[in-house]
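One protein chain omitted, others in place.
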Amino acid sequence: MGGVGGPEKLIVNGKRLDGRKLNEMREMEIKVGVIPNADGSAMVTLGETKVICAVYGPKEVLPRRNLDSEKAFLNCVYGMASFSTSERNRPGPSRRSTEISKVIADALAPAIFMEKYAGLEITVIMEIINANAGTRTAAINAASVALADAGIEMRDLVCSVASGKADGQLMLDLFEPEDNFGEVDMPLAILPNTKQITLLQMDGMLTKAEAKKLIEMSMKACEQIYELQKKALKEKYGSEKESE
Amino acid sequence: MVEKIHIKDKDVIVPGTLLAEGLEYLPSGKAFRDGENIYSSTVGLISVKGRVIKVIPLAGKYAPKRGDVIIAKINGFGKFGWTCEIESPYKIDLNVGEISMNYVDLKNSKLADYFKISDYVFGEILDISESGYISLTAKRMPYRKLVGGNVIKVSPVKIPRIIGKQGSMIKILKDSSNCEILVGQNGLVWIKGNAENEAKVANAIKLIEQESHHSGLTEKVKAMLEGK
Partner (left out) sequence: MLKQYFIELLEKDKREDGRKPFEYRDVSVETGVIARANGSARVKIGNTEVLVGVKLDVGTPFPDGPESGILMVNAELLPLANPNFEFGPPSKDSVELSRVIDRGIRECHAIDLDKLCIKAKEKVWMVFVDIYPINDDGNLLDAGALGAIAALKTTMLPKYDEKEEKVIHKELTKTKLPLVHSPVMTTFGKIGNNKFSDSTMREEKAIETRLSIVTTEDGNVSAMQKGGAGMFTADDVIELIEKSAELGKKLRKLVPSK
């Protein structure tokens, strides 16, 4: 984080290197039900970042030591395909992916009625197919929709986006050069109805005022994301007719 | 106190959708109350009857209820019977006393004489205890061991469509294929006839599953059954 060997400027004439305005998110596409074998699934594209998510569950907990008699065992696994990064990424878990898996589980759990699945397991597998920053936020957006597709009972969907600072300016949805050479990266996730935050991580230095601004910027973007998630689910489930 | 309803009958909604505000309304199905508001907890179809707002889930695994007619698969032997799986994460028991109206003498026979692992049983959920112990019964007609045939799996949400209004759809399937067809509310369907007809019915059921929310389904199914 912070500058050696990066582009001279990340912002030129008020526009970012990919032409976006400071508070503009990359284009997001969501498709539901992309994996027929899974109980629920979704694919999310955010600019060039692409993630596929499969949900299996509720199911029996194996190995048994993971069983929680009070609530669901939410098993989230975030991974990056070897071809998803510039330099080939060795397949299998890493310390980074293990941590991300955990924060994603913590972001999704508050939305799920965990007690309704006591003693059972819900598995959420998220695989990054192409990486260009914002992977954990895209993964959460995909997981949320995949959980709904699987019929897992939730209080609300979960929306996620990252914001940060680069070249001294606050901006939304950092893409790779900004993530690598900027000053702050702050991924966030919320339950859109109550605007409660379920994921918050921050790298870098921010004043209190800047932090507040970034949170507001992210929350606003989450409204758009929520609409896209709803639209994607309605595209699959359509308008059911009871009889015909 | 504001009384307000945000959705109407037959709407399709997603989890977290605000359905209504005010204590006058009553949540049913997958609708839940939080404070004065009613939300949906799953992707579902709205049914409004008076003050009752019901969410019929359009996704999700089978959740067993007492009296449900199901098709179970034997997956183990217990002390007094068998354990079964029913496409649900819960364990189901079939007690030796629930397989026949006659007394089953285990001193002169063994469990495997009646049901082996991977056998299918057509039965009914007998009881779900407080502690989550679920038992099955298959002693009264028409419940029985299913011999031969082919079992396919569909989303339990689509079962009503496969049966059709007053059994209309399943009648079309049976008549055009000369097959015995039994439908479990847990999403398993048993088809028995000659292999070609079994395949025909299986494909027709897959079509119903995929196209259930489009119009003209009955015509498409009839065409498929005649064509193939």
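The letters A and B name the chains in turn, as written, and every chain counts its residues from 1.
In this section, a residue touches a chain if its C-beta (ideal position, glycine included) is under 8 Å from a C-beta of that chain, and two chains touch if they have at least 3 such contacts.
Given the structure is predicted, the values throughout are model-derived calculations rather than measurements.
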item	value
Residue touching the undisplayed chain, where the options are A:E24, A:D68, A:D106 or A:E127	A:E127
Touch criterion as defined above, residue of A:D18, A:E48 or A:D106 at the omitted chain	A:E48
Hidden partner chain, residues of chain B it touches	148-150, 194-196, 198-199, 202-203, 228
Chain A, residues in touch with the chain not shown (by the definition above)	34-38, 48, 50, 52, 54, 56, 59, 77, 79, 81-88, 91, 123, 125, 127, 129-132
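The definition used in the following text is that only the chains that are shown with their structure count from here on.
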item	value
Of chain B, residues touching chain A in the complex	10, 12, 14-16, 18, 30, 34, 39, 41-43, 45, 57-61, 89, 132, 157, 165, 212-218
Touching residues (chain side chain A, partner chain B) in the complex	39-40, 57-60, 111, 113, 119-121, 148-157, 191-193, 229-230, 233-234, 237-244
